[in-house]
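Have a look at the structure that comes next, please.
This view holds just a subset of the chains, kept in their places.
Just so it is clear, A, B, C and D label the chains in written order, and each chain counts residues from 1 on its own.
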Amino acid sequence: MNGTVVRNIHRAEAATIAILERLGVATVHEAQGRTGLMQPYMRPVWRGARVAGSAVTALCHPGDNWMIHVACEMLKPGDVLVVACSSDNTDGGFGELLATSVKARGARGVILDMGCRDAADISAMKFPAWSRAISAKGTVKASLGWVNLPVVCAGVGVRPGDVVVADDDGVAVVPRLDAVKVAKAGEEREKKEAANRACLQTGALGLDLYDMRKSLADKGLKYIDGPLD
Amino acid sequence: MNGTVVRNIHRAEAATIAILERLGVATVHEAQGRTGLMQPYMRPVWRGARVAGSAVTALCHPGDNWMIHVACEMLKPGDVLVVACSSDNTDGGFGELLATSVKARGARGVILDMGCRDAADISAMKFPAWSRAISAKGTVKASLGWVNLPVVCAGVGVRPGDVVVADDDGVAVVPRLDAVKVAKAGEEREKKEAANRACLQTGALGLDLYDMRKSLADKGLKYIDGPLD
Amino acid sequence: MNGTVVRNIHRAEAATIAILERLGVATVHEAQGRTGLMQPYMRPVWRGARVAGSAVTALCHPGDNWMIHVACEMLKPGDVLVVACSSDNTDGGFGELLATSVKARGARGVILDMGCRDAADISAMKFPAWSRAISAKGTVKASLGWVNLPVVCAGVGVRPGDVVVADDDGVAVVPRLDAVKVAKAGEEREKKEAANRACLQTGALGLDLYDMRKSLADKGLKYIDGPLD
Amino acid sequence: MNGTVVRNIHRAEAATIAILERLGVATVHEAQGRTGLMQPYMRPVWRGARVAGSAVTALCHPGDNWMIHVACEMLKPGDVLVVACSSDNTDGGFGELLATSVKARGARGVILDMGCRDAADISAMKFPAWSRAISAKGTVKASLGWVNLPVVCAGVGVRPGDVVVADDDGVAVVPRLDAVKVAKAGEEREKKEAANRACLQTGALGLDLYDMRKSLADKGLKYIDGPLD
């Protein structure tokens, strides 16, 4: 598939994406059955951002960011650029000039399974970026990869148009066709958690709130008075 | 020992714990002969916290946070919850709801040899948490571990009631019965360091302040004028 | 070479160093042909510093910071202390007292291929420090290494007097005799980037700005309309 | 998708699989455009095996091997069992008893993005197994994953029925519908390599054999006589 760019992709509804963004990574990941979470080495370049958007996908090769330039043309306002790499590498294929460009095209953020450079500038711009490393190492423009075909990014399969959600907890991917269902499940989870939070704030125990005592006893949990020493 | 919970533990004196907290991780670790420091992969979820407290210990299994719920009931105000895991795993077994609960029970902080989720919320709450990773990966409640029995957390043996000290430098553990002695040694170190600091601020050299020139020469250190190139 | 200290070294011109500092790690690294960048595990102890200075080099052994004390005497105002280690180790060989001393001697910053302790204090002092880890682990003063001889630090060869540039992106090293040439090349790059930035901010594509379309087509890049699913 | 098992899958032709097995991982991976290679942490439990087969896929959770038992029933002679894990974990979810079972069902080998135990026995049985670690750590049977739905294993997307090729170089995955095409391309590559090998054995240079001198010169490669020191 090296050397292929797909111009048009399906995208999820903006309203659905907005809900997923508000819910955040942890809730979205739970709401879809604990799937779709990128590996925890994906960290925000600066703390405090939260975004969701439709994935425009690019596959690059180690030490080469050519396909990011190709992918820029495919970005529409609200998209999130997802850059995979064909092998483990931390070179800084994305920096402040690309951030400027991607932002000017209306993208919400970028997910990089490679290094990010110009960390201070990108933080000052408040442009949301997640990467596996911060590195100034320069890259070349020599190898064709692909754009808007499926990629595996930080351990998760991403198809173009899937919804990407990213915040301080990392990055989660929701398959486009599941987005409505996941958003609904996430909102229900949100409500339930609000009730639980209120209860826990009073000092109630999760053991009682989630009714765990019987199943713990069934498994054989035993209490000893102690102290033992 | 899987499946055992000890209700009561001995704790160190509050006054001793307060001294250890003020001293911080580096001084406490030195004061007890450079022992008791957790591995440096244990990092604060947010920078700037410093806490000390009596350890309530829990052993969980990978991808499973059930014993954290069991441990919550054993927490008393001022305690620090120490969660070990039976094998290397970074799943997010502790998040904002558990932080709410643990805080409501009066705990000072939490030490997680696993992942922590809801990093933004926990930072906003200013609840002190140290973990080996930040990850939204959900966990199950399926396997019994134990509570308030000894654990190995991030390379250090922790017994219930040991004093845990944590700050931006990481996490140190003081055996309960050594706490008074370590606090005293730490305070002496603190005084000596204050004097040394004042001296170094004037531009004095450690070589002279710590009287190293002779031992360096004895070992064979030689000075060449240079430059060599 | 263990046991040797060179007192005098050549240094680059202050004016050149000032230019390299302003340019920062990413630009400097590019301007010298993508060489001289330390491995990305070297991270700032606190975010936001940028320094450049002449390298005073020290080789320590794992768990031993003796040579840092010896190196302090060789520091002149404006220098950057570069500490290599003879094997991988993260013990905290540099802390607030050494930072106080090094600062009092006029050093601009410190680069540690080992751990750094007292992270909170060093951040509060705003003393620029980069390290491979934050760790309170104490060190001994037992083994001779060397000062102001060549070292390999985080994968890069550093000779005394080379210019070290460090910021949030990491650490780059410019050989002393190349410093003027690299500063000039960096300033040209800086100008070109300013023009490109202005252009990209209007939404122009890198594909056109950098004239990539033909070479991409020559390599065989093909566009498909899509969507494919 | 947790909790779903698909009984029947499409498989590639045995003749095609046999060719891919003979070609081995490196040739197959090249023949499909340098895609489909699992991360290099996937290593053989013993050196010297080479297998190819149709993937029966399973998703497990960390510390839990329940779905391997479920997947066993879906194995047909010639298959390769591919076990993914929903987060990074090295627990030993596969050992000699499972190897005995999987072998009795006719499977050719197993690919484990988790740990493998009983390494000595599995080596003595000569049962081909690749894993991310060797670990005796026991696992539980508590969480549902899935069988014969797509997984991401060691960074590569695998669909049931894809052809898995594994040898001392690691593990490669060929999408089922590409298998014939890749086998053909691989055989052509094999022939060309045989000719090149014969040529290189005489001492001929790759520079000439692959006609690289002009493109190197075009890029600016320059020769200096030396020696420089």
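The rule is simple: a residue touches a chain if its C-beta (ideal position, glycine included) is under 8 Å from a C-beta of that chain, and two chains touch if they have at least 3 such contacts.
Computed from a prediction, not measured in an experiment: that's the story for all the values here.
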{"item": "Homomeric assembly size (copies in this file), of which only 4 appear in place", "value": "6"}
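Methods note: only the chains that are shown with their structure count from here on.
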{"item": "Contacts common to subunit A and subunit D (chain labels)", "value": "B"}
{"item": "Intersection of the contact lists for subunit B and subunit C", "value": "A"}
{"item": "Interface residue overlap between copies subunit A and subunit C, same or different (over half shared)", "value": "different"}
{"item": "Equivalent interface to B-C, taken from A-C, A-D or B-D so that over half of the residue contact pairs match", "value": "A-C"}
{"item": "Inter-chain centre distance, subunit A versus subunit B - centres from mean C-alpha coordinates, in Å", "value": "30"}
{"item": "Rounded Å distance, subunit C centre to subunit D centre (Cα mean)", "value": "39"}
{"item": "Multi-chain contact sites of subunit C, meaning residues that touch two or more partners", "value": "none"}
{"item": "Pairwise touch network: line, ring, star, complete, or other", "value": "other"}
{"item": "Residue ranges of subunit A touching subunit D (in the complex, touch as defined)", "value": "1-2, 33-35, 37, 39-40, 86-88, 150, 152, 155-157"}
{"item": "Sites on subunit C touched by subunit A in the complex", "value": "24-26, 29-30, 34, 37, 40, 43, 47-48, 50, 167-170, 172, 193, 196-197, 200-207, 210, 212, 215-216, 219-229"}
{"item": "For the subunit B and subunit D complex, residues of the former touching the latter", "value": "61-64, 86-91, 135, 137, 140, 142-143"}
